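These notes concern the structure reproduced below.
Left out: one protein chain. Kept in place: all the others.
After this line comes chain A, so read on.
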Amino acid sequence: MMKGLKKWRFPAMLAALALVLSGCGENYLSTLRPAGEVGREQFNLLILTSLIMLLVILVVVVIYVAALVKFRRSRLGEDHMPQDVEGSHKLEFIWTAIPIVLLLIIAIPTVYYTYKLGDVSAMEKADEEGNPEHLVVDVTAKLYWWEFEYPEYGIVTAQELVVPTDEKVYFNLKAADVKHSFWIPAIGGKMDTNVDNLNKFYLVFDEESKDLKDGVFYGKCAELCGPSHALMDFKVKTMNRDDFDGWVAAMKDTENQVADKDSSDAGEAAFAQSCIGCHATSAVGSTGAAGPNMATFGDRNRVAGYLDHNKENIVNWVQDPQKYKPGNLMPAFDSLSDEDLDAIADYLLGLKVEE
């Protein structure tokens, strides 16, 4: 697709532009520092189109500046009468044809990647034993949190997506209330979670997230969904396949981990009293809970998706969720005693499946 251009110059310019742009933004969040195949393909398309477009801008600016310098009335004199020119068929042809060629150069990879990224046929494939060949995660977006179900393993989690690296991960996307949009900028483009239908796409995660600043990639809601749209963040933990399998096993082990009203742990007892109706503490289950699953709460990076992960924020949140995420559906538990709140926070921070 670059045949028309000088062979060595174009790749060199591409590389230079890529280098400049990749200095932009944080590696856990920026589309300019892609950490996955999909994001990289999109980034390459960005570089290709940017270069062609910079070329267009350059041509326009050169003619523009030259005209402005050469044909100023202050230079030509007040009485100068320019010659009227009707137009030029040759020129009209040139500036119709060249843009068409440039657009074709962009259109070919555009169409190619549109089909490539839209191909989810492998999602249904299974091996001889009926096990699916690829990991599929069902994502449900809710006012203002994310639920991630792994149907193959019968486990579910919330707010923090955990995925293996170096393989295609397929997603089923849906919204439970109003439309949202699922976006992990550093990994690849977004797709809407509609209320009408299931959307499907895939992403590939190349880098293990443990070396990142917070140990996670940042995920965003990209469709206006109400007052707390800006706060509807989630995090993505990526790990190699072995670690991931270990994580899945640990998740499965939480099967009978249910908070007990009569527990000697005051936090667990209080949780069982007030919270269990909406928040499960076992990761075994499926989508559809009223509130986020808490089985991995202690492993998580944030409270409510965006607040620093500490006891104080948990207590504040439980007392007045509307203050921190206006429009969310959790009622305030301001009647709980300070001791109970404290104990609940401790209990939640202790819910972990990772070492």
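Here are a few things to note about the model shown:
Note that a residue touches a chain if its C-beta (ideal position, glycine included) is under 8 Å from a C-beta of that chain, and two chains touch if they have at least 3 such contacts; residues count from 1.
Just so we're on the same page, contacts and distances are computed from a predicted model.
Only one chain is not pictured, and the protein name UniProt records for it, out of "2-oxoglutarate ferredoxin oxidoreductase subunit alpha", "Cytochrome c oxidase subunit 1", "Phosphate transport system permease protein" or "Carbohydrate ABC transporter membrane protein 2, CUT1 family", is "Cytochrome c oxidase subunit 1". Which of A:220, A:237 or A:300 touches the hidden chain is settled by the complete complex: it is A:220.
The omitted chain makes contact with just one of the residues A:103, A:126 or A:249: A:103. Listed here are the chain A residues that touch the chain not shown: 21, 24-26, 29-32, 39, 41-43, 45-46, 49-50, 53, 56-57, 60-61, 63-64, 66-68, 70-73, 76, 80-88, 91-92, 95-96, 99-100, 103, 106-107, 109-111, 113-119, 173, 175, 177-179, 181, 183, 185-186, 188-192, 194-197, 199-200, 213-214, 218, 220-231, 306, 326-327.
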